[in-house]
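Got a structure here, written out as C-alpha cells. Questions coming.
One protein chain is absent from this view; the other protein chains keep their places.
And then chain A:
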C-alpha cells in the first residue's frame, strides 16, 4: 500500500545533476537538496487515519446506576498511526554524490536518489571522462596553485605567445596519450592492442594516475588564458597543478583562477540545475528526463555494444536528439494538461 509520499519518492529515484557554485563544500549542496526533498515529501497530504473498531464503555449518566459494563462498538481512528505520534514518513533519504568537486571548483555535480545510487556505483566503475574549463593567469606562483593562495614567486610573461603555449600543450598531450597506452593492461604485442589503439579504446581500467585525454587552449589574452581539458581519474588539485606546470614549462609561472566542470559522463551543463531550481518539482522533471534519455539510448544502441569512452561531441549529439525529443514530449504533455483543465 503506497502512500502518496512513497509514490512521490518512487518518482524521485534516479540520477540528476546540479550546478555546484564555487566556494561551497559539496556536502552542503547534498544536504540542502536532501532537506528540500524531505520537506516536500513530508508535506504531501497524508492518508486519512485508518479506523478500527473498539468496544468502549459508554459514559454513564448520573441518573442511571451502573449495573455491569455496557460496551458499544465505535469506530475510532488508530492514534498510533497519527503523524504527530509516529513522526514524518521520511526521516532521511539516500542522496548520493558522484565524482566530487572541491570547494574552489564549480560545475556539474551528479547526484543520485534512492535506487539511483546503484547506478552511481556503476558510473564510478565505467571509464567515463569529464570535461573541465580551466582559467589561468600568468605571472604568479602560489602555494596552493590558486589565485587566492600565498604568493611564492612572481615572474615575467611578456615572452609568452599563443604559439609557444600550443607547443607546450602539444607536448603535454603527447605525454598523456603515451600514459594512456602505458596504463592499459593489454599486451602490446597482440593484434587486439593494435585494434584498440586505432579506435582509441586503450586506457586504464579502474584506478590509475590522472590522465588528460584532451587538452587545448580556447582563449589566450596574456596574462589570462582558458584551457579546455578532458580527463580521467583526476582531482581538481591535479588540474590546478597542471596549470602551474604549464607556467613552469613556459619559463614563467601561472595560477589557476577557476575550475569549472562542464561535463561528467553524459551529464552536461545544459541539464544542470542551478540553485533556485533545487526544488522537488525541478528535480523530478530532471530525473524523468534522465530516465527517458536512458530508454532512448538503450533503444538506439545495439545490445552487444561495449561502453566506449563518451566524448563531448557524441554527448552533444545525443543530448540534442534527446532535447528535441523531450521538447516534443513536453509540448504534447502541456497540450494534454491544458485540454484536461
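Worth pointing out:
Everything that follows uses one rule, which is that a residue touches a chain if its C-beta (ideal position, glycine included) is under 8 Å from a C-beta of that chain, and two chains touch if they have at least 3 such contacts; residues count from 1.
Throughout what follows, contacts and distances are computed from a predicted model.
The chain absent from the displayed complex carries the UniProt protein name "RCC1-like domain-containing protein", chosen from "RCC1-like domain-containing protein", "AP-3 complex subunit delta-1", "UDP-arabinopyranose mutase" or "AP complex subunit beta". Set against the missing chain, the residues A:58, A:74, A:94 or A:156 yield one that touches it, A:156.
Among the residues A:36, A:117, A:177 or A:292, only A:177 touches the chain that is left out of the figure.
Residue A:195 is the one among A:31, A:52 or A:195 that touches the chain missing from this view. Contact between chain A and the unshown chain involves residues 140, 147-151, 153-156, 158-159, 164, 167-168, 170-171, 173-175, 177-178, 181, 188-191, 193-195, 197-200, 214-216, 230, 249-252, 311-313.
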